[in-house]
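Below is one structure, written out as structure tokens, with a few remarks after it.
One chain of protein is taken out of this complex; the other chains stay put.
Order of writing sets the chain letters: A and B. Residues in each chain are counted from 1.
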Amino acid sequence: MKSRRMNLKSTLSALALAAPLALVAMGNDASAEKVLRVAPHADLKNLDPIWTTAYITRNHGYLVYDTLIALDEKLRPQPQMLEKWEVSDDGLKYTFTLRDGLRWHDGSPVVAEDAVASLNRWAKRDTMGQKLMDFTDSLVASSEKVFVLTLKEPYGLVLDSIGKISSNTPFMMKKEMAETDPFEQVPEVIGSGPFIFDKDAWVPGSKVVYRKNEAYVPRSEPASYAAGGKVVKVDTVEWLYIPDPATTMNALIAGEIDYWETVAPDLVPAMEGDPNIVIDVIDPLGTQGWLRPNHLNPPFDNPKARQALLHMVRQADYLRAIVGDEKLWRECGAYFMCDTPLDTAIGADPLMKQDFEMAKKLLAEAGYNGEKVVLMQPTDIPVLSGASLVTAQLLRQVGVNVEVQAMDWSTLTSRRAEKKPVSEGGWNIFHTYSTGADTSSPISNAGVSAGCEEQAWFGWPCDQMIEDLRDQFSREADPEKQKQIVKKLQTRLFEVVPYVNYGQWFQPAAYRKNLSGVLVSPVPFFWNIEVN
Amino acid sequence: MVATPTEVPLGHDKTVSRRAWDYTRRHPTVVIGLGLLLLMVVITLLAPVIAADPLFMNPIDRLRAPQEGMIFGTDMYGRDIFSRTIYGSRISLTVGISVAVLSTVVGLAIGLIAGYNRPFDAIVMRIMDGIMAIPAILLAIALVSLAGASIQNVIIAISIPEIPRVVRLVRSVVLTIREQPYVEAAISVGTNFWKILWRHILPNTVAPLIVQATYVCASAMILEAILSFLGAGTPPEIPTWGNIIAEGRTYFQRAPWIIFFPGLFLAITVLAVNILGDGLRDNLDPRVARRM
Partner (left out) sequence: MYAYIVRRILATIPVMGVVAVFVFLLLHLTPGDPATVIAGDYARPEDIVRIREQLGLNDPLYIQFGNWLWRLFQGDMGISIFSNLPVTHLIQQRLEPTIMMALTTIIIAIAIAVPLGVLAAWKQGTWVDRAVMVFAVLGFSVPIFVVAYAMIWGFSIKLKWLPVQGYTPIGEGLIPFLRNIIMPAVALGMVYVALIARITRASVMEVLNEDYIRTARAKGLASTTILIRHALKNAAVPIVTIIGIGIALLIGGVVVTESVFNIPGLGRLTVDAILRRDYPIIQGLILVFSGVYVLVNLLIDISYTFLDPRIRY
């Protein structure tokens, strides 16, 4: 009996030792196919970039769709699907000509009618598109390749609108798809972009697969932001969504993925020593944090209470808590971000200097008397969750009776649409952020829109002067004069305080050394990248 | 964890300390479990004295390793992990004990009535079977996400899947006892229902219920941590062990102390409750002890 037990024991221990060794010895075979494995910043939930403004769907859009015009690294509009455009002398008539060789993924050629239908659908959802259509008299296809946009009166942002780099980007879709109700999602993904969406391989919540579009004809210019040649150098791009940042980092270190789109800043030090990993800020414009008060509910219906928030906030407190590494953030008062053409410090003093006494005084003047202030905290988005906690602590320090309501982001997005008073389920404050591509212009920055309950973004600021200045800006084509308008606009913004900017930070991406040709851009693009 | 009972006769002339020692020798698990648990309770009660404000953020001192002045280190917002862990024990113990009490009381009531009333029994037991068929975690997350994240809702959401187990236990005891000759006799002579309940049924359910309650308490604390970990538990602003671990998991390589200390406290507390439960089971309920 004794010997039998010994046998069993030794067999077991031998198995226990051998099993891991065998498992270690056999890795995956390297396949001949070149696959770029990406950990995207979010799970791809919807496939229609016109229907939603979600950045992940926009990034998906850039893979499978193409745009007529695209912005280059100096944010200048360049032709992408277009051969050329011509503007009449009075500035009212734009003639656009499609370039040769454009084909939909089903093989049919791209025609001007497709472009007209796509622009019309986009303009029903996008704020810049709506504005463009307000100025538009007609948009018609005049031949297979040519379509004409006629304006009612001169408008400075025609090309910037059609070349809009971020959500909603006017992606071109086949006419049948573009005729879908803009408030419904397109039933199929038929684009003309450099990649083809593999519907069968899509596992929502986990994996998206894009195959190289062999029929795609890239432009000859070098890639620059969304402009230039979209030359695909891999066979397949796989998006592998991993919700947990620590797991994602370990997968990158272990070589199970090649590219991590949004590195949690706190994990940067853990990867810096790894010789196989490159950490880089891909979006040079950065991201701006927004503390958004509800302009309908007291106390923040009173501009003095909103100005009190400016005095209360110190950007460094937020940035240290949510970003950490000082190389990756900066304090910046400019509403249209620092280091952009519209960067100005005018009016920003109250924000840049913390003063609790002033904040208390302004709150008292606004008639605040200890009423409950509801702050919505989205716990599934670490940056916003952290910013909410910082705001809660600061509010308490200036004597505000704050109630932090924890919820997930999708609940928050439905709650924030609520215009009711706090006692009936309404809210006072939430936090969000916006990337430079959206924030750096008064037209695409949704937070500064002050069109009251009907037109403004959640929080509903209401100020005629802001709206007039934004309108002036959109009609102005001269960059110098635009800057003058922005100075007036920003002065007014710091009086009205549609939102409080809690700082600017730079989102690092990380990828393995075997990738080359990763493009610097406000949107992550997957062409031009080579897997060695 | 079965104590090997050494047959020491309990004399009446022994001193209290001697008796305590004997008890410890005979039932070391009960004493160890109870001792650890009491220690946790004391720490919890002393929290305002020994810990600082668990919510205070100090971003300058973020992600500091354990050191003098911050013996458990700090998290990504510069909050003191020691204070958070100590305050966290309040929530964990509250949730564990509340769930144990709530599910026992509700389960006891339903089980007693079900064991006594045939038509009610049929309906209730079908509903209990239905609830038991839904995995506890799934049921709890769904309930919390419905009702909103708060401690009360977490307690209720964790209690509901535990209730059917208590109901079954109580019901089976009631059914067995009802058939005992002396109870049948009592019923036949028309003894008041409440009297039967109080005299015969309740005393017999106490022992298995206490044992069951300790296990419910242990599993409730783990479930609370899991709910928080998945982002569907107590509001993250409240420092519970589950929340601290959930927030710290991103940093588990860079700052392992954030999850280590609350994890350790959680494991020790659950271990204490489980050991206590095992000990009580051997001690109070020999019938169950023989089976497990």
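The rule we apply is simple: a residue touches a chain if its C-beta (ideal position, glycine included) is under 8 Å from a C-beta of that chain, and two chains touch if they have at least 3 such contacts.
Everything numeric here is computed off the predicted structure, so don't read it as measured data.
Undergrad: I'm checking contacts with the chain that's been left out. Which of A:T150, A:T247 or A:N302 qualifies?
TA: The single option touching the absent chain is A:T247.
Undergrad: In the whole complex, not just what's shown, which of A:R76, A:R103 or A:K207 touches the removed chain?
TA: That would be A:K207, which touches the missing chain.
Undergrad: Which of B:A186, B:L202, B:L271 or B:L284 touches the chain that is not shown?
TA: Missing-chain contact among the listed residues: B:L271.
Undergrad: Which chain B residues touch the hidden chain?
TA: These residues of chain B touch the chain that is not shown: 1-2, 4, 126-127, 129-139, 141-142, 145-148, 218, 222, 225-226, 229-232, 245, 249, 252-253, 259, 263, 266-267, 270-271, 274-275, 278, 290-292.
Undergrad: Under the stated touch rule, tell me which residues of chain A contact the chain that is not displayed.
TA: Counting only chain A, the missing chain is touched by 1, 4, 20, 22-24, 26-28, 43, 45-47, 52-53, 125, 183, 185, 203-207, 240, 242-244, 247, 250-251, 253-254, 256, 380, 408, 410-411, 413-415, 417.
Convention: only the chains that are shown with their structure count from here on.
Undergrad: List the centre-to-centre spacing of chain A and chain B in whole Å, with centres computed as mean CA coordinates.
TA: Their C-alpha centroids are separated by 45 Å.
Undergrad: In their complex, what parts of chain B are in touch with chain A?
TA: 55-57, 59-60, 62-63, 76-78, 148-149, 231, 235-237, 249-254
Undergrad: Which residues of chain A touch chain B once you look at their complex with the stated criterion?
TA: Residues 244-246, 249-250, 264, 266-267, 269-270, 316-317, 320-321, 324, 377, 379-380, 382, 385-386, 389-390, 392-393, 404-408 of chain A touch chain B in their complex.
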